[in-house]
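Got a structure for you, written out below as C-alpha cells; questions coming shortly.
As you look at this complex, bear in mind that one protein chain is not there, while each of the others sits in place.
Moving on to chain A:
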Amino acid sequence: MAIDILIAEDEPSILESLDFILRRAGWSISAVTDGDAALEAVRRLKPRMLVLDVMLPKRSGFDVLKQIRASVDTRALPVLILTAKGQQQDRRVAEELGADGFVTKPYANADVVGAVRQLLGENGRTP
C-alpha cells in the first residue's frame, strides 16, 4: 500500500523523532538519509507528501526539490522543507523552487504535525 509520508533526513536522532511523532499522528512513514535515495523513493513509493531536509548528503534538499518539480509525475507532490538554518535566504530559495511549507529546526512537534496535516489536507481529522 502507498505510504503517507516520506522523510528525507540524515541526522539519525532527528529522523527518529520525526518518525515517532508522525507515526503517532497516524500516518504511515518511510525514511531515507540522502538526496539520491529521496528522489528514488519518491518515484518508487509515490508518497502523499515529502518531508525534506535541506542539508542532505550526495544531493542537497534544494536539488531534490528542483527535480521533483521538474518531473511531470511528481510535480504536484506536497513538500515540507526542514531547515536547520531557518534563514531568510534558504526560505526564499525553497519558495522559488516551489516548496509548499516550512518548518525550522529546532521545531515544536506540534508544528510539524500541523504543517503535515495542512499539506495533506486533513485539517478536520483528529489523530
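Note that in this section a contact is a pair of C-beta atoms (placed from the backbone, for glycine too) under 8 Å apart; a residue touches a chain by one contact, two chains touch by 3 or more; residues count from 1.
Going forward, contacts and distances are computed from a predicted model.
Peer 1: Among "Multiple sugar transport system permease protein", "histidine kinase", "Phosphoribosylformylglycinamidine synthase subunit PurQ" or "Amino acid ABC transporter membrane protein 1 (PAAT family)", go ahead and choose the protein name stored in UniProt for the chain not displayed.
Peer 2: So, among "Multiple sugar transport system permease protein", "histidine kinase", "Phosphoribosylformylglycinamidine synthase subunit PurQ" or "Amino acid ABC transporter membrane protein 1 (PAAT family)", the name matching the hidden chain's UniProt entry is "histidine kinase".
Peer 1: Where the complex has a chain not shown, which of A:16, A:40 or A:73 is the residue touching it?
Peer 2: Selected residue, touching the omitted chain: A:16.
Peer 1: Applying the definition given at the start, please give the residues of chain A touching the unseen chain.
Peer 2: Residues 10-14, 16-18, 20-21, 33-34, 55, 57-58, 84-87, 105-110 of chain A touch the chain absent from view.
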